[in-house]
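As you look at this complex, bear in mind that one protein chain is not there, while each of the others sits in place.
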Amino acid sequence: MLEVVKPSGGREPVIETTGELDIRYRYSYGEHYDRFYREMRDNRRIMTVKCPKCGAVLLPPRPYCGFCYTLVEDWVEVSDEGKLLTFTVVYLPFVGQPTEPPYVYAFITLDGADVQFPHILGEVELEDIKVGMRVKAVWEENRKGTLHDIRYFRPVRGAGERQGEAGNEEKSAGPQVGEQVR
Amino acid sequence: MTRSAAIVGTGQTKYVSRREDVSVPELVREAAMRALEDAGLKPGDVDAFVIGSAPEIFEGVNYPENWIGPALGASGKPLMRIHTGGTVGASSTIAGFYHVVSGLFDVVLVAAYEKLSDGNAQYGLSACYDPLWDRDFACGAPGLAGLQARQYLARHAPEVTEEHGAMVAVKNRKNAISNPYAQLQLEITVEDVMASAPVAAPLKLLDCCPTSDGAAAVVIACDRRARKLTPRPAWFAGVGTCSESPYVPHVDMAYPESCVRAAQQAYQMAWIYEPYKELDMAEVYEAFSFQELIWSEALGFCAPGEGGKLIESGRTAMGGEFPINPSGGVLSANPIGASAMIRQLEAATQVMGKAGDHQVPGVKKALAHSWGGAIQFSTVTIFASEI
Amino acid sequence: MDLKPPELIYLEGETRCNYHWATGGAVAAFLSAIRDHGKLLGAVCESCGGVTVPPQTYCEKCGSSMSDWREVGPGGVVMSWTRIADGYEGAPLEAPFRFVLVRLAGADTAMVHVAPDVDGIKVGATVSPEFKPEGERKGAVTDIRWFVPDAMGGEE
Partner (left out) sequence: MDEVGIVGWAQTEHQRAMERETPQSIIYQVVNQALSSCGLSIHDIDVVIDAGSDFLDGRGISTCITVDAMGGHFKEESKVAGDGMLAAIYAYMRIASGLFSTALVVAYGKSSESDPSMQTGTMCEPFFLRPLGFDGLAAAALQARCYMHRYGIGEESTAAVAVKNRKAGAANPYAQLREEVTLDQVIASPHVASPIRELEACPVTDGGCAVVLAHGDIARALRVRPAWIAGVGHCSDSYSPGSRELHKATAASKAAEAAFRLAGVTDPPAQLDLVELTEFYAYQELMLYEAIGLCGEGEGADLLGTGATAAAGRTPSNISGGAICANPLVATGLVRLAEAASQVSGRAAGASVDGAKRALAHGSGGLAMQTAACVVVEK
């Protein structure tokens, strides 16, 4: 074997090459995400589209119904309150994670919608979370047009609360899962 | 269909958390050359190549097939890459099947791989979430599987419990001991699983697959060539795939309709009416323990809600009447892009009678399943010893 | 003022990930040889006999394994070149510079590298690598600073 094939000076062979990818994107909102996030930001409400054929209220809003393949044009408002479809408590940390664990990641079926809404839960003890429980959005005061305009969903405390407009008050609730890191 | 196709050779690498001795193309080459050798062929005998891999972000090279192809001897030959997420290993084999049954090619080499240790698996998986929608809450695959497991448990409590998931984790890690290629070969107990660290509740560490470096390859031949190459090819008897959107009403992760439909299609093609009776074994894509129960129900091995009973009965263990994942499954090795192919490869190997220490006696029909995306893509492939 | 709330056009985002790519035997040997010896290695195909530089463990042309090493170069012939007039993110040198395709002496393939923007870089010209000083080499292809035309005696 040629001498030059071996490393010299007691060094290790170059067994790996390191590098970084950093690709920047500017994703088009398109007309549907634009309106959806503006409604959240400016009017503190969740607006989306309804299929004229099957009648389903879809999320996220887009120009067609994936089920019927029909053009959808009608917008409707859905509640910021709904039922917990399923949830998981995320403990796994990894580099580049947008939300710092632990947090409760949940699918919520909002009243008036037929597709799940992804978000996180707050103001709740882990052992109290139950599939099927009612939850309500806690909105941020300072909204920027992202899903974080809702800080998190919290349990609906009593039957009376559903009618009231109690979504935005601050509650002190001790250490919580679901705190945003950015 | 004017002609049939069969798997005539298979190759795998030993699955480990880091293969620091080989580059990506070399890793794939290792499996591909083993598959060719198993089939008694050389790269020059191959008419066309198919490569499968999961998102490019895992290894950070765009259009990796262009880089890898020459390592398989594909320079100057037809080469196509399939890219369907978790199902990709199986989708690639299925593409290889259509390469052959279309009549265009007689011998096709299909290879699938992942080298997760070169990059960051959970980051790569989180990049699959829509940046305009749910990416900010993304937690790789465990987050999604945690939602799925919770939906399943909540629906079927108290008949199905977290311990039933743990039993799958125990069974498959034990099966892996007989599979020389498996990464995690563990004697563990249900208590060990229950006591392991939470990852994405209700999933605990031992409910989850590892991340692996590894590659798998199969050689697919037309009927005429297959019969000459091996005395016992694994024939494609049924192939079904189905995709669904996560954004349509009533998405049911606990009983995914894409899986039900893919299975129906494969069963119809293979003339199978009672899968549990007519099939001899199955390899399902259980990246997380509960998924084996969910797929067992969606594939019709048991009724909805009876997944817990099925694992508890021991019938799906080695030596049982319907072994599931004799290889140890995805829980014992998960080179993501290859995992779905490994299920097919294992099922085919069982049909060929070449599974060694984890051979199930007398397998005539075997099923391989996979899922991908946001639990929205499904494939089902059925191999038979005769066609 | 009654301004319409601004529309949302683009969401800024990024894909950012770190890698440590395993090099494999042949690439490791090539990069180590540059770093430790300032030498260039090629691999010999056991089937077609072709010498590939930079080497792989497999022959790109015929798919066979590589079984032996050859020391090649250090000089070579320019097969092609292009002048890059404007700088860009990730550019290897300050613009203007050139990319060259160089067939090293003893090799059957050519390798891509960079060169200064000088007239001596033309098709058919002989060029030689200029290695970085030993202390600055990291075991990367960029340990070769660039290829310079022999006719210019290595001047910039």
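Lettered A, B and C in written order, each chain numbered from 1.
We take it that a contact is a pair of C-beta atoms (placed from the backbone, for glycine too) under 8 Å apart; a residue touches a chain by one contact, two chains touch by 3 or more.
Keep in mind it's a predicted model, so treat the numbers as computed, not measured.
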(request) Specify the shown partners of the omitted chain in the complete complex. (result) A, B, C
(message) For the chain left out of this view, which of A:31, A:74 or A:125 touches it?
(response) A:31
(request) Write down which of B:9, B:43 or B:85 is the residue touching the left-out chain. (result) B:85
(message) Among B:95, B:221, B:299 or B:338, which one touches the chain that has been omitted from the display?
(response) B:95
(message) Looking at the full complex, which residue from C:23, C:57 or C:128 touches the chain that isn't shown here?
(response) C:23
(message) Counting contacts across the full complex, list the positions on chain B that touch the omitted chain.
(response) 1-2, 23, 49, 54-57, 60-63, 65-67, 69-70, 74-85, 91, 94-95, 98-99, 101-104, 124-125, 127-133, 240-248, 257-258, 261, 265, 372-374, 376-377
(request) Over the whole complex, note the residues of chain C touching the chain we left out. (result) 9-10, 13, 15, 19, 21, 23, 27, 31, 52, 54, 60-61, 79-85, 88-92, 99, 101, 103, 109-114, 123, 140-142
(request) Name, in rising order, the residues on chain A that touch the hidden chain in the full complex. (result) 17, 19, 21, 23-34, 62-64, 66-67, 69
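Here is the rule we use: only the chains that are shown with their structure count from here on.
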(request) Determine, using the mean of C-alpha atoms as each chain's centre, which chain is farthest from chain C. (result) A
(message) Measuring centre to centre with CA averages, how many angstrom lie between chain A and chain B?
(response) 29
(message) Could you work out how far the Cα centre of chain A sits from that of chain C, in whole Å?
(response) 44
(message) With centres defined as the mean C-alpha position, give me the chain B-chain C separation in Å.
(response) 38
(request) For chain C, jot down the residues that touch at least 2 other chains. (result) 11, 13, 15, 17-23, 27
(message) For chain B, give me the residues that contact two or more of the other chains.
(response) 20-21, 57, 60, 120, 123, 131-132, 135
(message) Taking the touch rule as given, give the residues of chain A at its contact with chain C in the complex, in rising order.
(response) 1-9, 11, 13-29, 33-34, 37-38, 41-42, 95-96, 145
(request) Could you pull out which chain C residues touch chain A in their complex? (result) 5, 7-23, 27-29, 31-33, 35-37, 39, 41, 69-71, 139-140
(request) Would you pull the chain A residues touching chain B in the complex into a rising list? (result) 15-16, 19, 21, 25, 27, 29, 33, 54, 56, 58-60, 62, 65-67, 85-92, 94-99, 101, 103, 105-107, 114-116, 118-120, 126, 131-132, 146-148
